[in-house]
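With one protein chain removed, the remaining protein chains of the complex are shown where they sit.
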Amino acid sequence: MQIGMIGLGRMGANMVRRLMRGGHECVVYDVNSANVQALVGEGAIGAQSLQDMVSKLAKPAAIWLMLPAAITEKTIVDLSNVLVTGDAIIDGGNSNYQDDIDRAGRLAEKGLDYIDVGTSGGVWGLDRGYCLMIGGPNEAVTRLDPIFRSLAPGAGMEVASGRTSELGYLHCGPSGSGHFVKMVHNGIEYGMMAAYAEGMNLMKAANAGQQNRAVDAETSPLQHPQYYQFDIDVTEVAEVWRHGSVVSSWLLDLLAQSLKNDPTLESFSGRVSDSGEGRWMLKAGIDTGVPLPILSSALFQRFTSQGHEQYSNQVLSALRAAFGGHAEKPHGSDH
Amino acid sequence: MQIGMIGLGRMGANMVRRLMRGGHECVVYDVNSANVQALVGEGAIGAQSLQDMVSKLAKPAAIWLMLPAAITEKTIVDLSNVLVTGDAIIDGGNSNYQDDIDRAGRLAEKGLDYIDVGTSGGVWGLDRGYCLMIGGPNEAVTRLDPIFRSLAPGAGMEVASGRTSELGYLHCGPSGSGHFVKMVHNGIEYGMMAAYAEGMNLMKAANAGQQNRAVDAETSPLQHPQYYQFDIDVTEVAEVWRHGSVVSSWLLDLLAQSLKNDPTLESFSGRVSDSGEGRWMLKAGIDTGVPLPILSSALFQRFTSQGHEQYSNQVLSALRAAFGGHAEKPHGSDH
Amino acid sequence: MQIGMIGLGRMGANMVRRLMRGGHECVVYDVNSANVQALVGEGAIGAQSLQDMVSKLAKPAAIWLMLPAAITEKTIVDLSNVLVTGDAIIDGGNSNYQDDIDRAGRLAEKGLDYIDVGTSGGVWGLDRGYCLMIGGPNEAVTRLDPIFRSLAPGAGMEVASGRTSELGYLHCGPSGSGHFVKMVHNGIEYGMMAAYAEGMNLMKAANAGQQNRAVDAETSPLQHPQYYQFDIDVTEVAEVWRHGSVVSSWLLDLLAQSLKNDPTLESFSGRVSDSGEGRWMLKAGIDTGVPLPILSSALFQRFTSQGHEQYSNQVLSALRAAFGGHAEKPHGSDH
Partner (left out) sequence: MQIGMIGLGRMGANMVRRLMRGGHECVVYDVNSANVQALVGEGAIGAQSLQDMVSKLAKPAAIWLMLPAAITEKTIVDLSNVLVTGDAIIDGGNSNYQDDIDRAGRLAEKGLDYIDVGTSGGVWGLDRGYCLMIGGPNEAVTRLDPIFRSLAPGAGMEVASGRTSELGYLHCGPSGSGHFVKMVHNGIEYGMMAAYAEGMNLMKAANAGQQNRAVDAETSPLQHPQYYQFDIDVTEVAEVWRHGSVVSSWLLDLLAQSLKNDPTLESFSGRVSDSGEGRWMLKAGIDTGVPLPILSSALFQRFTSQGHEQYSNQVLSALRAAFGGHAEKPHGSDH
């Protein structure tokens, strides 16, 4: 079928390619016309503007946005002025699901369908397919089924059960539910990543007994150094776990590859960004009273890596000095 | 090659079966003679006692133990009295790696090799193979390579790289290192499980806005109920994530299957045991000064599910009553 | 000076009493006229309605609200229709500071000053005084200084430094800042309470080595029972810490008293409510990227005590059954 795509960055461009492989006709637009030309060279139909795109799509039109969250809202407002009743806007980016709910309400007043699609697969989706978590009105989601099916990992397959989840896409519920499920997905991802990271960190420290350790009142002694004498090759460990272990996963596959490429990880400084979903999910846990200790730990680790625990630590040092006369040790003075 | 196996529970018996498939000759023993007979019926050589087993094994003998931690130590002591210099004992159970280090030292004085093997794969290992994390002296580990290769998932395969990790087994270092790596593996598993669990829990709560909520000073109001109106089918979500998403993993495969079998999980009460490795790993983090916030959160959640936070909560309630006159709400009185 | 007080619950009524002790003239109102009559009997001037209260106050009028958060907003709207430019509304309850900011903006358009006052002291404030954290425009806060001074613990005292903070009240900044600081105060309180609670819980468990413990694969054994043989009298410990220790505090004073009154705390079931500030503070940490691991742990403990971790635990049990064949143990089956 026919679909418009706005936003031809790495994700958007690859989705267009996968859709064209699936036999769909793609009308494409990007503020950077070079991105448009590149895809036109691969068979897409280029558009010069939102208006131009709309004119090139049969009714009811369906337009997929793959844009940074910061400009999604403005683009949707602009689009809503050139679309007509029955048309659909699909947001495949990482919007806050609460914004989706508000937005869907506003667009419904204009007769427009709004569909939010949480998309996982990252830079690997072109070949592996994209796992799609979809929220929106039943009729519109059903109409767009061929699009979702082509993007999903199971493109071209059939499953006896008829469950689209087995093909890698799912209609999760009304508008907002797609990004809600994607938000939870990303929160779980934060926790899984942090679980691997701390395990790797401990394996690195398995030789702590071989290292010199300051002997003073400010350093807790290592009581049994004989138990910390291992030099573990974490690159090999990550690889072996990929085969038959309970912790095998796609993230572990990536980790094993990263370690193989850069065994010391010295190309990374350890400043870890976070991009929104983890924060939103933690707020949803607060609203609903659901304990999320794994997510909060993972998120706070990232905040700390960004330097935001500094003042808190200064307060601790000030208190230790005040009640016990403890002077701080210089940074880097113990193992 | 030839190997002895002591402990023919589900894990031990299936390992014997996989070894026999690999062409090895297995001498087997268990305190329950029925377990011995069952495997004799499948081609194993039965033994009546430790002494009998040793007499049926050519020198140097290698004997694998697959026993509960509680009786492993005694069995090793008994074995060490009937083995001779050059023989090897392999502990495939879940011993504390620190006990391994002590034990290896004692056995080395008798000229015996001690090899600790962390084994992942659980009830699925017979067909998938077992991921093996091996600690012990180089020579002994090399001698037993055919055994490890047959047990591992890559049995019968070759890899160009020559890395055994790609076949699913790894010599991690000296005695104790196998169980150390397995301990870390299990700690990561705790974290991953908890990450999925809290994500599922939040999705279950996505309909909180539909529920009645007490309006009183002891209940925090849900400010925006319109954002919590989703009825999410977590069984379908677990399935869709298996296909192309960043959180796909073997644990997720199992979770999707469990939810398919019992969508409400009402066959589970939510009392979660823990079996040692998580505790040992947290202690290792304490010894080495490595922060393990994910593991500690996951472990404490289990302790709490076992009822161990009760008194702490009573203290909190007592304090709230004391400073603010807050009376407790009865259990189950809010959503 | 003269002040109106709306909301004559325990907190509001005691504040009126303390203000009258300080020589102020109080006009009081409550939906429950019995509450009004009680205070009239002690010297206050009763009002029949908001309008009546306003008519009994000289200009510029100042009206203090001590109401549940749920009805504060409506009351303020009503009040704003009977007050005139230059009058002031003081919210002494536990509003969300973000609502204060919005509200102050709306009231400023009508020429009304809005002052938010975080009030700590609970049921003890009548005699100890109330610690006041004040947000609002400089002029209005200055005008009301005699009121704040009488309510604060330092009523009637002078300090050489001139710092009102030494008397127990503080103008923290513009509207909202008073409740912001109170929110942080309460979040710290959550953490302190939880710190004491878990310490008490561990002392209770110091006799774990005397107890029978199941011996099975689902129970982690207590390795060194000789180290857990203490029967510690936590009531006495709470008392001794009050005298000269680093952890002495007013909360500890209360805890020692509670334990003296009810040494087993068996009058408490352990269901711990939370009332908003902790949730708001955690959200503020998320917004600003500030790690709040203590608060989140304390808050999640309360959520869990309310039963909200149940489904998460069922997921864990389902996973353990799936990969390892672990059956759940019945609740209460181990120590």
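Just a few scattered comments:
Which chain is which? They are A, B and C, in the order written, and residues in each are numbered from 1.
Keep in mind that, in the parts below, a contact is a pair of C-beta atoms (placed from the backbone, for glycine too) under 8 Å apart; a residue touches a chain by one contact, two chains touch by 3 or more.
Because the structure is predicted, anything quoted here is derived from the model rather than measured.
Contact with the chain that does not appear here is found for just one residue of C:1, C:45, C:69 or C:284, C:284. Of the listed residues A:2, A:207 or A:257, the one in contact with the hidden chain in the full complex is A:257. When the whole complex is considered, the residue among C:168, C:276 or C:324 that touches the unshown chain is C:168. Note that of B:30, B:113, B:189 or B:309, the residue touching the chain absent from this view is B:309.
Considering the complete assembly, chain A touches the hidden chain via residues 10, 68-70, 122-124, 193-194, 196-198, 200-201, 204-205, 215, 217-221, 251, 254-255, 257-259, 262, 265-266, 268-276, 279, 293, 301-302, 304-326, 328-332, 334. In the full complex, chain B contacts the hidden chain through residues 246, 279, 282-283, 286-293, 296-297, 299-301, 303-304, 306, 308-309, 312, 323.
Hidden from this view is one chain, which touches chain C at 97-98, 101, 120-122, 125, 128-133, 152-154, 163-170, 172-174, 176-177, 180-181, 184-192, 194-196, 198-199, 201-203, 205-206, 208, 220, 222-224, 226-233, 236-237, 239-252, 281, 284-285, 287-295, 297-298, 300-301, 335.
By our rule, only the chains that are shown with their structure count from here on.
Of all chains shown, A has the CA centroid lying nearest to the centroid of every protein CA atom.
A rotation of 180° superposes the C-alpha trace of chain A on that of chain B, rounded to the nearest 5. In terms of the distance between Cα centroids, chain C is separated most widely from B. Chains joined by the most contact pairs: A-B. At the interface between chain A and chain C, two copies of one sequence, more than half of the residue numbers in use are shared by both copies.
Separation between the centroids of chain B and chain C, computed from CA atoms only, is 43 Å. Computed centre separation for the pair chain A/chain B is 29 angstrom, with centres defined by C-alpha atoms.
With each centre defined as the average position of its C-alpha atoms, the distance from chain A to chain C rounds to 37 Å. Counting partner chains per residue, chain B shows two or more touched chains at residues 122, 194, 196, 198, 201, 205, 220, 251, 293, 301.
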